[in-house]
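One protein chain is absent from this view; the other protein chains keep their places.
Chain nomenclature is as follows: A and B, assigned in order of appearance, with residue numbering initiated at 1 for each chain independently.
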Amino acid sequence: MRTFTWGALAMASLIAALFFLRYWRDSRERLFAFFSLAFVGMAVNWTVLAIIDHPVDEAQQVRAYVIRLIAFVILIVGIIDKNRRSGGRL
Amino acid sequence: MTEADDLPTDVRALLHEHIETYEQLEILLLLRRERYEEWTLAALAARLHVGEELVGSALERLKSGGLVVMTAAIPAPRFAYRPATPGLDATAGRLDREYAERPVRIIQLMSANAIERVRTAALHTFADSFVLKKKDNDRG
Partner (left out) sequence: MAEAVYILCALTSILCAVLLYRGYRANRTRLLFWSSLAFLLLAINNVLLYLDLVVLPASVDLFWYRTSVSLAAMVLLLFGLVWETR
């Protein structure tokens, strides 16, 4: 059952990433590329969690969550990049 | 319409990113041609036969695009052409030349950009909401 939920989350993430990819193509706004990448990262995170499926070895699980952390960092980098380009405070 | 395809990529990028209206284009090119002058809103409005509010909003956009700076505030705000990078200056120069040689092509591209902007307005609002405004008068 857990694998099912991870699969659903990974799929949802991938679809979100595709939407943001289309938004990037439509608006040429680079922020959407970052969003798309971030959600690909989330999809990878959930997929990896499904593959390793709650191991006793914690190191493996941590690595999966590092991918999630990278996804959020990508998003924050994108937001900073948007601010730099648009004269914002960041 | 692929007539605009032979415009240099940097000029097309400049038009797409920073030049939304005809007033912005005219003001930018005028300020660039007379770059050692500092202009007030009234002077620009009189020179270009355009309302001062339009001039003001155009200058704001050009300022945030790194093409124009406010050089003085008292007794009235004055503006001058100060490109943020030499590359930007070169691109503006190319734009000036292209506009002189083939104005219709530039106008066509600006119209196409305007249509695309309307289509993607919601997306741009989404993206713009991530910009933390600098604190000028009110707290961002």
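Basically, a residue touches a chain if its C-beta (ideal position, glycine included) is under 8 Å from a C-beta of that chain, and two chains touch if they have at least 3 such contacts.
Because the structure is predicted, anything quoted here is derived from the model rather than measured.
The residue from B:42, B:76, B:90 or B:122 that touches the chain not shown here is B:122.
Mapped onto subunit B, the footprint of the missing chain covers residues 119, 122-123, 125-126, 128-130, 132.
In the full complex, the hidden chain is touched by subunit A at residues 2, 5, 8-9, 12-13, 15-16, 19-20, 58, 61-62, 65-66, 68-69, 72-73, 75-76, 79.
Criterion: only the chains that are shown with their structure count from here on.
For this pair, subunit A with subunit B, the centres built from the Cα atoms lie 35 Å apart. Residue ranges on subunit B touching subunit A, taken from their complex, read 16, 64, 119-120, 123-124, 127-128, 130-135, 140. Only residues 23, 26-29, 31-32, 79, 82-83, 86-90 of subunit A touch subunit B when the two sit together in their complex.
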